[in-house]
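See below for the structure under consideration.
Not every chain of the complex is shown here; the ones you see sit where they belong.
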Amino acid sequence: MKNTVALLTDFGLNDNYVGVVKGVILTINPRVKLIDITHRIKSHKINEAAFVLRTSFSYFPKGMVFLVVVDPGVGSSRAAIAIKTKNYYFLGPDNGVLWPAAEADGIKKMIELNDKRFFLKNISSTFQGRDIFAPVAAHLCGGVYFSHLGKAIERIKKLDFVLPKEKRRFLEGEVIYIDKFGNLVTNIEKSFLQKFLKGKKFRATLAGKKIKTLSGSYVKNRPNEPFFIEGSFGYLEVSLKGESAKNYFKISPGKKTKLIIKKI
Amino acid sequence: MKNTVALLTDFGLNDNYVGVVKGVILTINPRVKLIDITHRIKSHKINEAAFVLRTSFSYFPKGMVFLVVVDPGVGSSRAAIAIKTKNYYFLGPDNGVLWPAAEADGIKKMIELNDKRFFLKNISSTFQGRDIFAPVAAHLCGGVYFSHLGKAIERIKKLDFVLPKEKRRFLEGEVIYIDKFGNLVTNIEKSFLQKFLKGKKFRATLAGKKIKTLSGSYVKNRPNEPFFIEGSFGYLEVSLKGESAKNYFKISPGKKTKLIIKKI
């Protein structure tokens, strides 16, 4: 499945940016299959893109290529890199965006993309998704050896998600992502909470409101009573039945929101 | 064309949900072709999705699969179902969303999806689009017999659109959909209106404003004069030339808005 490229960017869907990237790929290699993960990462939000990539990649066909462009440093000296992992290839800027996913899959080899034979002829300082990453992805799908794409490197920028802090009687986590339905994704995994609780009960507080239960499904809960649920991203989410938890808790996406879980 | 899957969901385009569903399908069956109908159904609005599916399906290649996930009851005991109709396959939750389209095409066979061989290994209670419907669609496209996907059932949840009420001297309809251009789609078919009028004229009222004409095209009308037109969905729509009827009538999408057509 090296003929498949999944795209993850902050380009949005209003402009021609995504279309042009796809046009460049298909011009070089008409056999590539393209899948969109999302293009609506908030502009320049590396953390958000890294989280979305980390929680998505394992559902995609092995052997394929992820092309990730969330790149506030475009045109600077930050490198354009490619990572070969146990099961996939990742292309993107060296700003940490690829790190959590690549590390989770197991990094085999890292390369700085510096062989201009695989770029477009004119390299702008504003759109390397089009000029560098798209053509490299097309050539990689077309059979160019990974190691021929540039020079091997030893170090890339790392990016680690904030882990919950464990105190003696409470956990301090935070909301790290809010989805379209208003579910509040926390940085706490269910197994982590259960290990902390050791069978005891809990009471949690978020934005001044209480959360009292850990539920197995959305529908078994009462209206207006928020609960934790193990969500689609593999983390605990704060949700409400038939309602947006984002609205209920009045959480705004950009702001850091603390979650305190007390063992009782 | 059983190798094609059209997707209709309320997942939105910000999160990775649509991408992950596609990744799961292509992991199981890399030959599937994917088309998006829309992913911007308002969250949990079964009626809206049922309307969009009903007015779309016949334009798609015969033999293909529709994967529809608008599923407020995910994780409850509502069944996951598949319907074979005269020309298509429909997969989705048993909440009525598939009914109007499937019924219009002619239902041949209905199945409850309960054969776990065709699911992902871990079934979450929050994302059955990924864990059940996507893999089943991939296996169906890959040649698994429809009847092998689960056990035959006799009854599924029905969902019928509101019909216009016919009184002696007037018709009472409503606005059931508003499109991107602000066209107000009513639940009245042109032939239904003509049969009611029997050659007489009409005067219609919507949100306190009058509609006086039934027009054959957008452009032949004067500015600021709303008119009926047989729209792209096959129903009468209320439109204005070069302007949004939604704005002109100040209609809000969520609210039920009555339309009265009087024979004069």
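Note that the chains take the letters A and B in the order they are written out, and that residue 1 is the start of every chain.
What we mean here is this: a contact is a pair of C-beta atoms (placed from the backbone, for glycine too) under 8 Å apart; a residue touches a chain by one contact, two chains touch by 3 or more.
Remember, predicted model here, so these are calculated numbers, not experimental data.
Here 2 copies of the chain are placed, and the complete complex recorded in this file has 3 of them.
Methods note: only the chains that are shown with their structure count from here on.
Rounded to whole angstrom units, the spacing between the C-alpha centres of subunit A and subunit B is 31. Across the interface of their complex, subunit A is touched by residues 10-20, 22-24, 26-27, 30, 34, 43-44, 72-76, 124-127, 130 of subunit B. The touching residues of subunit A, when paired with subunit B in their complex, are 1, 4, 6, 8, 13, 33, 35-40, 52, 55-56, 59-62, 179-181, 216-220, 229-232, 237, 242, 244.
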